[in-house]
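What you see is part of a larger complex, with each chain still in position.
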Amino acid sequence: MTQDTVSPPTQSSDQWSELEALLPPPPLPIGSYVATVQVGNLLHTSGVLPMKEGQVAVSGAVGSWDVSVAEGQEAARLCLLNALSLVRHALGSLDRIKRIVKLTGFVSSAPNFYEQPQVMNAASDLLVEYFGEAGKHVRSAVGVASLPKNAAVEVELVVEVV
Amino acid sequence: MTQDTVSPPTQSSDQWSELEALLPPPPLPIGSYVATVQVGNLLHTSGVLPMKEGQVAVSGAVGSWDVSVAEGQEAARLCLLNALSLVRHALGSLDRIKRIVKLTGFVSSAPNFYEQPQVMNAASDLLVEYFGEAGKHVRSAVGVASLPKNAAVEVELVVEVV
């Protein structure tokens, strides 16, 4: 055995302190499903809503008179932070994220609203801001009729773990 | 080699008799796609509709005047039973299910209908009822504009197999 195997990880937990300060408590589901499932080295989250202090913080259809693109972006960011909170809760530490694999964004959309990518960029940008190359992920963004609790956005995350 | 390696599985096929009695014939797709694909130890199903005796049994948008939440729940349950029937058909036996990994529920939704989780709980609850801890899965529930054959619900299932 070499010393390498017992040396501290090259990624320090300190690097996440700024991100961790943003993370809400994990929005654990109530019911028969669970927040995360790991199979092999992939951790999957359930669909996550833009929760803040236990409430959906941005509701309604993006592109309608009551939800602007900027508010949709805030919703996407909140969804992602809640999803990362679930990931941290499951893994114990964000250090165990090897790579963000996939982000799926369902955007509650007003008729004739086609800017789902602009909405989801707020979440994608945040991933790359904090995780760098390891944050680059595949993504789908689609406009849906409605979401649970009238949330403006719902995301799913798939993460490769070490 | 120990005797353990040749002992019968601890899960008996008998445990599934009640569930198996509920399973419809597998709704095998007609066309270029297939009902299930296994890669490694994960079995993926195609999107499954609430079929009963060869017909979509619950059609229309949940939350509209013609499809109540209870009817949506019945649709979700039927989708799941059809999906499990595909899984059994692919694996030969439900004994080979190690864990239910993921359930995705697309709920055809009337405007202003936001109770997709209540609809999908009917399917999630059934998984935990029959599979216990191994039935706990991640889940996304979203409201969509419309589904094939005007089905009220469509589900996808990902299962870890032994």
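Structure notes:
The letters A and B name the chains in turn, as written, and every chain counts its residues from 1.
As a working rule, a residue touches a chain if its C-beta (ideal position, glycine included) is under 8 Å from a C-beta of that chain, and two chains touch if they have at least 3 such contacts.
Source: prediction; values computed, not measured.
Summary of assembly composition: all chains derive from one sequence, 2 are present in place, and the complete complex in the structure file consists of 3 copies.
Simple rule for what comes next: only the chains that are shown with their structure count from here on.
Superposition of chain A on chain B using C-alpha atoms only gives a rotation of 120 degrees, nearest 5. The centroid of the Cα atoms in chain A and the matching centroid in chain B are 25 Å apart.
Those residues of chain B lying in contact with chain A across their complex are 40-42, 99, 101-103, 109, 111-117, 121, 124-125, 127-128, 135-145, 160.
Residue ranges on chain A touching chain B, taken from their complex, read 29, 31-37, 39-40, 44-47, 104, 106, 108, 144-151, 154, 156.
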